[in-house]
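A single protein chain has been omitted from the complex, and every remaining protein chain is retained in its original position.
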Amino acid sequence: MADNQKMWGDLGMNLEMHDQLCAVLPGAIGDVFMSQENRPEHMDYFDMVLADVHGLRPAELVEFREKGGKVFGTFCAYVPDEVIIAAGGIATGLCAGSQFWVPGGERYLPANTCPLIKAMLGARFDRTCPFYRLADIYIGETTCDGKKKAYEILGTDVPMHVMDLPQMKRPKDLKKWAEEIKDLLAIAEDLTGNKVTPEKLAEKIKVINAKRAALQRLYDLRKNEKAPISGTDTLLISQIAYYDDPERFTKMVNILCDELDQRVADGVDVAPGAKRILLSGTPMAIPNWKMHNIVETSGAVVVCEETCTGTRYFENQVDESGETLDDMIQNIADRYMGINCACFTPNEGRFDDVIRLAKEYKVDGVIDINLKFCQTYDIEGYTLEQRLNEAGIKVLGIETDYTDSDASQIKTRVEAFVETLA
Amino acid sequence: MNYYILFKNHTDSMAMYTTLKKEGFKVRISPTPRELSVCCGVSLLALESEIDAIKAYLADNPLDHLSIEPLDNTFDNTRHRYG
Partner (left out) sequence: MNYIGIDIGSTASKVCILKEGEAPMFKVLPTGWNSKITAGIIREELEKLEGGLSACKTIATGYGRISVEYADSVVTEITCHGRGGYEMIGRDCTIIDIGGQDTKYIDVKGGRTVDFLMNDKCAAGTGKFIEVMANRLGLTIDELFDLARHGNPLPISSLCTVFAESEVINYMGEGREREDIAAGVIDSVALKVATLVQRKALQDTVIVTGGLSGNEFFASVLSGKLGRTVIPMPDGRYAGAYGAALIAKERDR
């Protein structure tokens, strides 16, 4: 794997610092993933992607760019990949899920900024993530004040386009979001030099719909009383969804689901006797596996995530009946505005989603997880808790960040919560 | 004791993975532990109970790889260190 070092060097990465991340990740992967028993065989693909997370996919992106291709870095489930790939670009998530990048971000940001945003800036400015080096342009969105202002700082170092996401969901807001998507399409055409035809966009809408359908299929399998796959493994798949090639990813998820179908038929249970938990709240970017690891070593199993690395990413499809570009763009806008993020007001849809998912997945309790200093989810947590109480669903609120230091305190709370579910 | 099979690239590691799985060995895909290599990468993790049989198989059916290394490491899901 010596080629990785050369590639990282060519990408202008800080090799010495990046090496510190390479030093700790294999151990964490061993503890979190390889310690699990009775994993599905076809997790092997995702294990491979993870094992060489900064090598395999970046090498593909390097090759793509050498042939003139353009890479679009994204941060959020609201950015429609359909448009980017219809222009012949590659969309890749720019994850920011490690404490490793946080101190780098703190050089630029106030201490009371959420760790996701800090890690975002740290990964860029420390030059310790190949994906951040490989994106020709970053596509941001106005999902919170922290990100908005952080994009201004990122924009001093890399071409940056920010999509203005409305904060309400009235008809005029849906139209406005369609306009924003149209702008993204123009930017994508301009950067790639490719024209987006109605045929091309229709084709790519189907590609991303198929990806979402595969993830929905995976999640549907978790509704079974006997869990055929752990939440920890599913989280990894959701994280990889953000940056893998969409068609290959869809194929691999479906292969895994074929195996899970068989597991369900055979009555395989990866967590016998465990309490079923729905995690709701803030996204868990790779390699943030903390909550899943804690919950799944505390007598519980995570059967669903109402997060951006969960149902918010794949629920609802883009209507495929559009014929003109304008129709298709509006259909895309409608689908993405169906995501219920705490940045919207009102956000009743999210409360309905959590209660619906709690029932669909037959959970014993909900853990509402909030990344420290994520104000919108934090404040919304109050109402969510009220609604869940009214619906007779038990809920535990947890606030945390990327550090390891609060793991044992969180574990005490989670274990106690599981004990109350007994 | 765990045994890691190291490779020059992931194509070789996946080729051996597919073959050894077909032969019924319980090999797993693993990131290369730090102790064995300074480069991230895909290795195969073999069981101690199978390693002699794997070596014997590879002697008869050569497949590209760099080396096979023992490592006394454990996977502890309660360590709660995430990197």
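For reference, chains read A and B in written order, and residue numbers begin at 1 within each chain.
To be clear about the criterion, a residue touches a chain if its C-beta (ideal position, glycine included) is under 8 Å from a C-beta of that chain, and two chains touch if they have at least 3 such contacts.
The shown structure was predicted, so the numbers you read here are calculated from the model rather than taken from an experiment.
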**OP:** Counting contacts across the entire complex, name the shown chains the missing chain touches.
**Re:** A
**OP:** Check each of A:Thr324, A:Thr345 or A:Gln409 against the chain that is not shown and name the one that touches it.
**Re:** A:Gln409
Original post:
Which of A:Gln20, A:Asn38 or A:Thr420 touches the chain that is not shown?
Top reply: A:Thr420
Original post:
Which residue numbers on chain A touch the omitted chain?
Top reply: 399, 406, 408-409, 412-413, 415-417, 419-420
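Quick note on the criterion: only the chains that are shown with their structure count from here on.
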Subject >> Residues of chain B that touch chain A when the two form their complex >> reply: 7-10, 13-14, 17, 28-34, 37-43, 45, 73, 75-83
Original post:
Of all residues in chain A, which touch chain B in the complex?
Top reply: 1-5, 19, 21-32, 34-36, 44, 47-48, 50-56, 98-100, 287-290, 293-294, 296-297, 402, 404, 407-408, 411
